[in-house]
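To start, the structure under review is shown below, and the notes come after it.
For this depiction, one protein chain was excluded, whereas all remaining protein chains were kept in their positions.
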Amino acid sequence: MEVLSFLASGVLTALEPINLGLILIGVTVGLFIGAMPGLGSVNGVAILLPITFLVPPASAIIFLAAIYYGAMYGGAISSVTLGIPGASTAVATTFDGRPLALQGRASLALVTAALASFVGGTVATVFFSLFAPLLATVALNFGPPEIFALMLLAFATFVGLGGDDIPKTIFSICFGLVLATVGFDTISGEPRLVLFDIQGFLRGIGFIVLAIGVYGIGEMLWTIEQTRGEITTTNPKMTVKGLASDAKEAVRRGWKGTWIGSLLGFFVGVLPAAGATPGSLMSYGVAKMVSKTPEEYGHGSPDGVAAPEAANNSASTGSMLPMLTLGIPGSPTTAILLGGMVIWGLTPGPRLFIDESEFVWGLIGSFYISNLAAVLINLAFIPLFVWMLRMPFTILAPLIFVLSIVGGFAASRSMHDLWLIVIFGLGAFFMRKFDYPLAPAVLAIVLGPIAEPTLRQSLLLSSGDPAIFFTRPIAGPITVIAIILILLPAIKLLRRKGRVATS
Amino acid sequence: MKLSKRLFLGLAVGSTLATLPMSALAQDWEPTRPVDFTIMAGSGGGADQIARFVQSVVEANDMTNRPLIPTNRGGGSGAEALLHLKDARDPDHTLMVTLNSFYTTPIRQEGLGVDVEQFTPITMMGVDPFVLWVHKDSGITTFEQYIETVREMNGEYVMGGTGSGQEDSIVIAYMSGAYDLDIKYIPYDGGGAVAKDLAGQQIMATVNNPAEAKGFYEAGDFVPLLAFSDERMDAYPDVPTLKEKGHDFSYYNQRAIVGAPGMSDQAAAYYRDLFGKVYEGDDWQTYLVSESLSPLPMDEAETRAYWATQVENHRKLLSEID
Partner (left out) sequence: MRQGEISLAGILALFSLYLMWKSTELPIGYIRGQGPGGGFWPFWLSVGMLLSCLAIAWNWWRGKSPAALSDEPLMDAFGWRTVLFVGGGVVGFVAMISIVSMYGAVALFLIYYLRFLGRHSWLLTLAIAVVLPVALFFFFEGAMQISMPQGLPFTQPFFDVMYDIIY
């Protein structure tokens, strides 16, 4: 009950006129920043950090958290309308969001994303309010072996994502994982795989470079070549009535994915180092696994939009938890928020909930309000984003190229990466022609940099004995489940083959 | 362009001859475009925090006519940032916030062709000491007990750090050498991750900056055993230093702002004046205390001499590690 009174006062803090105003501005700004490919919450939070010097710390972090929220909602917008995931957390949203948009159902996809995000964010905030200190202890129990086991589980969900051509899917996964190792090996402290000895590769190859190359350039070229530049998305019209019926349909066809995403996303997000991307990916995979109509996935299933969107919002809320209670940033954005808290003279860590309870509960209260504000503002802007899709394709296409290149530079600030985007784009076009699935590569480049170091840290801990992944109480079960999931398709295949052979 | 540059140069020579005070000279030059404020590390670390703090102070007090634009270029352990400064297209508008990879990375990656002594000293914002931490549940409260435990474990004692060749690994390597310890060292990708895994007891001890361990220390989870500073730290008056234990060794992470090689004297003077004001301001002085940084003010000549000795020291320390 103590929690409820804290929470009530927190919500009241968030409803103070200045805070409410900041929430509304923050969410709107965040929504548009998040909708730009290449820009994400990290940019929004970073540039507005200095402004927060002018207001009290509680208002400042509420403002920054509102931007963070807005950007998480906005990420779905570029995934659906442009087909470019603006952030790694929104990759899974493209799988079904883009097909829906191409069927002229962009508004359904966007409404589903908004509602799922709202549920995800709210569910996570409730957990957050109730169990924060407990979950912090759980997070501490996740050392390198546990995180690696979790990554293995995330990879297991890849198995269902590839196309029909197994060698090409495996190629894509390996390719992404190898690209992720380019640059610098933190364990040995040596430069590694500096391709063709070009010093630009020292910075590594970022997710955003591959994603913009594959989706912003490669996929666009493919679409232009396939459709001969003629067809566009079927003319989507927006009316208030349409919006309401889309909302109904979104609830009916997306509730399952929403729940899976909300729960799974939160628990993965709470773990430092894992974050929202594995959360959204695993939710997509699980939603597909338990679905009665898995064949719909990848061709415009609202559940397939709802699951990752609910998960990434839920996980973003979750990743605030290790930041506040342990002082560990779960994502680049929370890293900057953490810096902000230090600037305001707060010490994140186990004592923050006790020493600065007013601040913490004001922030938690603002999560509830931000979520509500974000979903309303997002729904209000959907007609605008859908209207964008009505532009003739010969105008939309160059705009997407321009946004890809400009956004790619904004994310990486390097000409080297811009050339890489072009090279990946042209390469992706030809690979797409021959049915190489590229989504696994894009996801592998996100998970690889978490999986490889944790694998090697674990083996250093155990002096090279791989049993460490099976003997630890949390890592063990996760590893076993992951291995079963990975082997499942192979077993099914063998059984089918066996049956064919006997018959 | 050329004409105005020559004009500036003439002006500079003229004013130096007239022995005008530096601050007056600084008035002559102002940035004409946004200032590239490169951070030698990824987001979230100490250097990043400091850069964003400084930028926020400058922005909040409206101290420049063009904004400072913080950009993380932490790739290759800072190699990316060093190359970016070395090849800066516009040295007058390119600054960098450093840590000690400023010294270690050019030594470890000679292929880069970076000579840090050519960079332009701007302002030393402070130095960050290192402290040896253990978890309270280990029961260890003194450095002597720690030594004993490590020896008993016979190579199974696990410490975390930010990677071989990084600041903390240098400290650990020196300590192991001095006391003949056999430690299993697990590299992580940031000081925060190291502190978290000590809190979760995945590892047994760390060498962290006080700022990274502060939250856990205040909650009573971490116990400081030994400081690697020159004198006892104000924040931990009961913690002995390695110097007291009879080893002439101290180690700090430098938190400095440097300019690109080839920055003009006027621009350098402008930035020194700017960050000098930030340094003296209340905001920064409060930050120094709360984050347990030590002040180490230096002028240009002193900084250059300091760099030369640091490069020499690191060359020696690193050669002992490998």
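Every chain is named by a letter (A and B) in the order it is written, and numbering of its residues begins at 1.
The rule we apply is simple: contacts are C-beta pairs under 8 Å (C-beta built on N, C-alpha and C of every residue); 3 or more make two chains touch, one makes a residue touch a chain.
The structure displayed is predicted, hence computed values, not measured ones.
Q: For the full complex, which residue in A:11, A:25 or A:47 touches the chain that was left out?
A: Looking across A:11, A:25 or A:47, the contact with the absent chain belongs to A:47.
Q: Using the definition of touch stated at the top, determine which of A:126, A:459 or A:483 touches the missing chain.
A: In the complete complex, the chain left out is touched by residue A:459.
Q: Which of these touches the unseen chain: A:175, A:215, A:267 or A:297?
A: In the full complex, the listed residue that touches the missing chain is A:175.
Q: Out of A:256, A:390 or A:413, which touches the unshown chain?
A: A:413
Q: If you put the missing chain back, which residues of chain B would it touch?
A: Listed in rising order, the touching residues are 1, 32-34, 36, 65-67, 69.
Q: For chain A, which residues touch the unseen chain?
A: 33, 39, 43, 47, 165-168, 170-171, 174-175, 177-178, 181, 185, 187-188, 190, 192-193, 195, 217, 221, 224-225, 228-229, 392, 394-395, 397-399, 401-402, 405-406, 409-410, 413, 415, 418-419, 422, 425-426, 429-431, 433-435, 452, 455-456, 458-460, 462-464
Everything that follows uses one rule, which is that only the chains that are shown with their structure count from here on.
Q: Write out the stretch or stretches of chain A touching chain B in their complex.
A: Checking each residue of chain A against chain B gives 42, 46, 49-50, 53-54, 139-144, 183-184, 186-189, 191, 199, 202-204, 272-273, 322, 326-329, 332, 335-336, 338-340, 342-343, 345, 347-352, 413, 453, 457, 460-461, 463.
Q: Residues of chain B touching chain A in their complex?
A: Residue list for chain B touching chain A: 42-44, 48-49, 52-53, 55-57, 59-60, 70-71, 73, 75-77, 79-80, 83, 108-109, 112, 158, 163-166, 169, 184-189, 192-193, 195-197, 199-202, 211-212, 214-216, 218-219, 221, 286-287, 290-291.
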